[in-house]
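One protein chain is absent from this view; the other protein chains keep their places.
After this line comes subunit A, so read on.
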């Protein structure tokens, strides 16, 4: 079995699966059980200032989106940072770290945007023996209204400033947790780097309203007739998170900035995808909240089987491997021609590909009287919609036309040469190929 030991910012953990700062990491009782279940590390539920504890709503605080068969696709929450006294959290963290020296324990922190506040609290927290800090600039509700969380994360100058204070206040690694509720994730990421942060972690939750009660006319979850936006997470946010991770990983300004990937990690494969796109490890919240701590066992066995199959002996062998293949649209090869292929053996004749292509795409699938569905190469633009809507995996696939073949749609011979939009004759600003 492959060795999953992962080193992130010099912090070693037996596997790259950390629990994200959230209810699963809210207290000693949870974290001990999480470590027993096999989690490699935890980012403790965000700590705040000393003083009267944070107050949460006492009605429902989560909403959800379900897929078929009530599969949980996303959670939405309006929870705040820890509502337990700082001192209690610190005592518990100290005990846990002492008993699990081989696991990563990161302290997530959110205090007001004042130098003294950050500089006062970090050394205190460091006494727990924690391995590093994560600055929570991501929470989209409750704390933002108080000038914390995403209110800071949306202003790059604040991020840079706070990161700098923190680096001055501690020798431990500092991770800046980014909010996705921004226009371009590179601005906060670059700011974190300028401020001296050792890494970024992303994403925190996305502003959302998951559903509306059509009888009470209020967003859900509804508290005494009213609702508010919450933060969305879970499988549905993964694509957004993957893109943001990839953008940071391939941006010249930030490409050497380590990333902890978060957002919808539910299986080993999700984790592997984050990691090949440049994440040095992953953090998980919703999957644990949906399936319990045991879910990490599948992540561990799956990742190691995959690594064995690929011949990887360490997670560092594949971290970032897909980053060179993330590019901008204008560099995609326009001479690469594919056509949809329907396997008649696998086809169950539901006709979804036909409806999709006929009604909304390129009328490239024909349907016979006896429900045989066939792709017409002279109409197929290879959009992939039929592949996406087919209920049978691998029934419809894309076949690449070899160089020299004729693309029946355009009548042109497929070229084996690479050519992109920057040199395309239709591009008004095209530059000569040579």
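Here is the rule we go by: a residue touches a chain if its C-beta (ideal position, glycine included) is under 8 Å from a C-beta of that chain, and two chains touch if they have at least 3 such contacts; residues count from 1.
Basically, contacts and distances are computed from a predicted model.
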*Identify the UniProt protein name of the omitted chain, choosing among "ABC transmembrane type-1 domain-containing protein", "Dihydropyrimidine dehydrogenase", "Sarcosine oxidase subunit delta" or "ATP-binding cassette domain-containing protein".*
"Dihydropyrimidine dehydrogenase"
*Of A:269, A:349 or A:412, which sits in contact with the chain we cannot see?*
A:269
*asked:* I'm checking contacts with the chain that's been left out. Which of A:62, A:187 or A:306 qualifies?
replied: A:306
*Sole contact to the chain not displayed, among A:294, A:349 or A:371*: A:294
*State which residues belonging to subunit A touch the missing partner chain.*
69, 267-269, 291-292, 294-295, 297-298, 301-302, 304-306, 346, 392-393
